[in-house]
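On to chain A.
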Amino acid sequence: MATINVNLISGRSIQQGVAIEGGKEKPAYRTAAGIIELDPSDLKKLGAWKNTNVKVTSDFGSVIVKATETSQGPHPGLGFIPMGPWANAIIDPNTYSTGMPTFKGVPVKVEVAINEPILLGIELVQKLCGVK
Partner candidate 1 sequence: MSEYIIKNGHVFDPVQGVKGDKADVSIKDGKIVDKVGSGAKVIDAKGKTVMAGAVEIHAHIAGPKVNMGRIYRPEDKLFTCTPTRGMERMGGGNSIPTTFKTGYEYAKMGYTTAMEAAMPPLFSRHVHEEIRDTPIIDEAAFPVFGNNWFVLEYLKDHEIENTAAYIAWLLRVTKGYAVKVVNPGGTEAWAWGLNCLSVNDPVPYFDITPAEIVKGLIEANEYLGLPHSLHIHPNNLGNPGCYETTLDTLKLAEGIKARNKFGREQVMHLTHSQFHSYGGTNWGDFESKAKEITDYVNKNKNITIDTGNVTLDETTTMTADGPFEHHLTGLNHLKWANIDVELETGSGVVPYIYSPNISVCAIQWAIGLEIALLSKDPMRCYITTDHPNAGPFTRYPRVIKWLMSTKAREAQINAFKHKDKVLSQTGLGTMDREISLYEIAQMTRAGPAKSLGLSGMCGGLKPGMDADVAVYDFNPDKPVVNPDDIEKAFSRCAHVFKSGVEVVTNGEIVNNGHKRTLWVNVKVKENPQVMRDINEKFLKYYSITQANYEALGHHFVPNPYTVEVDATQVQV
Partner candidate 2 sequence: METVTITMKNPPALYLEADNVSPDTFAGKTAAQIGDLSVHEGNTTSTLGKYFEISGNAGASAADTKIVIKGDVKKVKYLGFKMSAGEVAVEGSTDQYAGAWMTGGKMQVKGNVDAFAGIAMKGGELSIEGNAGNYLGAAYRGDWRGMSGGRILVKGDAGSDIGMYMTGGEMIINGNVDVHVCTHAEGGKVIIKGNAKTKVGGQMVDGTIFVFGTIDVMMPGFKPAGEVEMEVDGVKGKFAHYIGDTGERHKKKKGQVVYANLYKKI
């Protein structure tokens, strides 16, 4: 299957805002923030339909999210995962001694992973931290 390289940024979205206030243990949080918004041209290069599960990998980790078509585009070459456990599993923790991790501007590889499940928010963090 094809893989593409995009520059990943993370940030707020109104759906993510509603979901965190609605309760992060609920599936709505995964629907809102367990996604990567890609430009239609990048989806075409990836050879994947919209809303398929993909594995996003950076130098710092990898995560399974749903690839969706961006509503905030066009932004070819740029991937957007709303701020949350999914994005923070792979963003660059380097703070350059300013205290601020690099949430935006992380080169990532995206590949299709149809059969792998997208975990719920709390479940994902507990699994990555080895806490039951």
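If you want to know what made the cut, all candidates are chains of the complex that A comes from, given by their letters.
A few remarks follow.
The rule is simple: contacts are C-beta pairs under 8 Å (C-beta built on N, C-alpha and C of every residue); 3 or more make two chains touch, one makes a residue touch a chain; residues count from 1.
Being a predicted model, the structure only gives us computed values, none of them experimental.
Per the touch definition at the top, the candidate among 1 or 2 touching chain A in this complex is 2. Across the complex, chain A meets candidate 2 through its residues 96-97.
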